[in-house]
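Notes for the one structure printed next.
Excluded from the complex is one protein chain; the other protein chains are retained at their positions.
In this document, chain identifiers A and B correspond to the written order of the chains, with residue numbering beginning at 1 in each.
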Amino acid sequence: MGKGMWVFAELAETAVRKVTFEILSNVRPIADKKGEEVCAVFVGKTIPEAAADQCAAYGAHKVYIIEHDALASYTSDGYAKALADFINKQQPSIVLFGATVVGKDLSAKVAAKVNAGLATDCTAINLDDSGNFNVRRPMYAGKVYADIGFPNAPIIMASIRPNVLIPTPPDASKKAAVEKVTPEIAAGDIRVTIVETIKTAAAKVDLTEAEIIISGGRGMKEAANFKMLEEMADVIGATVGASRAAVDAGWKTVSDQVGQTGKVVSPNLYIACGISGSIQHYAGMGTSKVIVAINKDPEAPIFTKCDYGIVDDLFKIVPVMTQELKKLKAEG
Amino acid sequence: MLTTLDPLWVLIALTIFTVGMYRRYRLWMRGQKEERIEGIGQRLMDFFVYAIGHRRILKELYPGLMHLFIFCACAIPILVIAAVQVTFSTPHLFGNFFSLFLDSVGSLGLLGLCLAAYRRYILKPDRLSDTRAEDAIALVWVFAIILLGFCVEGLRLSITGETGVWAPAGYVFSALFSGARPETQVGIHKVLWRIHLFLVIGLIACTPYTKFLHVITSAINICLRKYGPPGVLRQIKDFETAETFGVSRLDELTRTQLFHLDACTRCGRCQDNCPAHLTEKPLSPKKLIQDLKAHMDEKGRVPGENGQQTEKALIGDVIEHDTIWSCTMCLNCHSQCPVFITTVDKTIEMRRNLVLMESNFPVEVQAVFKNMENNSNPWGIGRHLRGDWAKELGVKTATEGASADILLYAGCAGAFDDRYKKVSTAVVKILQKAGINFTILGAEEGCCGDSARRIGNEYLYDSLVQYNLGIFRQYGVKKILTICPHCYNALKNEYPQYGTTFEVVHHTEFFLELIKQGKISLNGSGAKMNVCYHDSCFLGRYNELYDQPRKLLTSIRGVSLVEMDRTLDRSFCCGAGGGRMWMEEHLGKRINEARTEQALEKKPDAIATACPYCLTMFEDGLKSKNVYDTVKAMDIAEYILNAMKE
Partner (left out) sequence: MNSIVCLKQVPDTEAQIRVKPDGSDVLLQDVKFIINPYDEYGVEEALKLKEKFGQSTVTIVCLGPERCIESIRTALAMGADKAVHLDDPALDGGDAFTTARALAEQIKGMEYDIIFCGKQAIDDDAAQVGVALAEYLNIPHANLVIKVEVSADKKKVTVNRQIVGGEEVLELPLPCVLTAQKGLNEPRYASLPGIMKAKKKEVKPVKAADLKLDAARIGAAGAKSKVLKCYSPPPRTAAQIVAGESPEEKAAKLAKLLREEAKAI
């Protein structure tokens, strides 16, 4: 088994994703126990100067920067080749990724290339009593959690769910050694061509694919009031949906309808505003991870199905919440 | 007065008649064979009660009497003539009273024809919107026959100088001719009599080709009606071997089904009571039958030049998809048809074809099918949660080894729908208070399959039935108490197609019995309350439970019933039957809102239902009418429990 605990450092445009810091600061104590180094690994065309220091502040001993013109945009082929070649060369013991779209794709491909064991979407990392690295992860859509071990793996890999591990406060005084690496990428290595990247405004994301949905029902009273929900949606990157009653009333179109006879959705967060929560509606959103209800009727069935509820006038709650969420977002 | 040529004319007329009838017969025989011979005696009775006796026709007074008058004016003289042929005696021998009788029949016939013409051409009710030239010709024709009959009689009176006391109408007509000389009168008499005769012979000849055909077909159709609980669908047994399912071609209908098409006189009572038609959906039962008939005529046509018959597809061209999916299978058209024509049996076969052969159905239905397949309920809630509704109620489940005389079948709504769980809970509490020994199946219960079946997925229905039968057998179930009328109808009337013998009761029947036995006593606050009861189609028309729910409600102190205009066997569907509960209502006005309006017209304090679908539809309706806070809709079980508490 090799040495070194690596964290694939992922960039969103030019900023390092928060999940990278979450992993770095949580893997550091483990590395310290095992007496190994924590390394952040960047892959790209040009990595911003500040990125390495940020990683250091969260616990990285070392920062590898793998740069190549062919790595300007993420491709599985390019990134996996660059990273796998370097892993083969350096033989780290552990490589961790954020369980993001890129992280999940890359980790699977690299693991296949380097014969690693891989656990996806983990919510905890730790060392057991005998000093073996374990992870905990949900399975069956969260109906079961499992501790995963890697008894036969020459290299251990895991992707870590964002927003779960708590990052330690950054220490800007810490510095890391930075090492630039130039990968070998031949012309035929990247077989996939990126034709176009389409940025979709959150409002345009289809309900069935949305991560967050804010839905309005009969309690919205009129079409114009949906603007209120749209404002909140803009703040948190949500898509606005509607109950059948709201669609019937003509406030929203049929394509916005959530429920038994509309769209069946399962976002991470579903906020029901002025929706009583009949079984017909529930059948369309019951598998949402977190359900929030805002309704002035305390007897509304939605309150027996939600995780968080506010019994109050939605017209008073929603605008305030939008402001509060804005503040929280601004805090980063 | 008959000439030697007359038998020839009659022979020609009979030949034309026979050829015409044979051609119709050939069209009917293109259908599939079907056994329907049971109960000859009953069928004969039906002929006298419903055909001769006009029982259903008279359900509506104006058109009923109108038809009865015309019917008598045509039928009775024919009988008399037939009697004369047999007895070789002249009408005189029947006596003066008989003469008076015939005279009145004829007069009423003319009145009936005038009423008919007034109705069709002046009143113009919506259901006669498809008036054709044929209708006018028929009216004028029969009118002419009767009128000429009177003229002939009048002339006879005038010529013989008989008194008009026993033939007052004839006497009036005799005045018409009184100015003419006797010889002239004889001449006119001869001419008019011959015209009268030829009109009658002509009518016989053209019967198979015109609406007069209904005289024969409608009467026979009455005698061909299906007995047993109405609305029971044909079972598909040969899933493994059959090549096609349902009906996509006319000749896949049965002979009786094709015969239905010729029995329809376009009276339109069906569409006047059709919830789909009355809310502007593309379905009128009358049009459905008439479109099928037109298609049958086209199909029956001699092949044209290219040897091709019509290329029209039954589903899509002749009958639109939306027509097929608009039906709520409420059975109102069946109940109103004076001659027992049915439509649901045809609609379901077309749905079956679309679902089983083409997988072509409203998109939202696919999830329902999958949910029923995987979790045995239309919402797809985990089936292991099915027993949770009763967890706090101290009800023993069969799984736990409890045995009881009665199995309470919660149904999907009673088990999963928060609103209807309150009803199933009320039922349990009533049973417990009455000291009834009962059990439930808990998580082992499955969906009864009614919606799957009525949407046309007989294969899924079959698998749901098989599962339930296994469970019922395992626990030796002998008596089932249901809450939902759809479960009730399925278990009681449709499961016997699989050979079941258990007894099935609905909670309204059962509770009324408990009251009679003194096992539950209702007090009620005595506060005056006008309750409007809405008949569920599956309780009412499907199972004739009209009285029980009403008696239950009125046994609560202070409750008085208000009836909607459309009530009992004319009750207007809530819109959720026939699987419509699981489909979007994109076309026309919402049926549940129309029904809610009908109830609100009567200014009730509350609404009572006995069906989960009806309750949902009414609550939605009350919400969209913005009266949800003032007019409550509740299931009868909830009313009963409330009255027991106080």
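We adopt the following convention: a residue touches a chain if its C-beta (ideal position, glycine included) is under 8 Å from a C-beta of that chain, and two chains touch if they have at least 3 such contacts.
Since the model is a prediction, treat every value here as computed from it, not as a measurement.
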Among shown chains, those touching the left-out chain: A, B
Contact partner of the left-out chain, one of B:144, B:159, B:294 or B:357: B:357
Residue of A:5, A:119 or A:181 touching the missing chain in the full complex: A:119
Sole residue of B:375, B:425 or B:482 that reaches the chain not shown, by the stated touch rule: B:375
Selected from A:12, A:72 or A:223 as touching the chain missing from the view: A:12
Residues of chain A (touch criterion as defined above) contacting the omitted chain: 12, 76-77, 80, 100-102, 104-105, 108-109, 111-113, 115-121, 134, 137-154, 163-164, 191-200, 206, 208-209, 212, 236-237, 268-269, 287, 289-290, 292-293, 303-313, 316-318, 320-321, 324-325, 328-329
Touch residues of chain B, complete complex, unshown partner: 239-240, 243, 245, 356-359, 361, 363, 366, 369-370, 374-375, 380-385, 459
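By definition in this document, only the chains that are shown with their structure count from here on.
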Gap in Å, rounded to a whole number, between the CA centres of chain B and chain A: 59
For the chain B and chain A complex, residues of the former touching the latter: 364, 367-368, 371, 378-381, 416-419, 582-584, 586, 590, 616, 620, 623-624
Chain B contact footprint on chain A (complex, rising order): 218, 245, 248-249, 254, 260-262, 264, 277-280, 282-283, 286, 301, 304
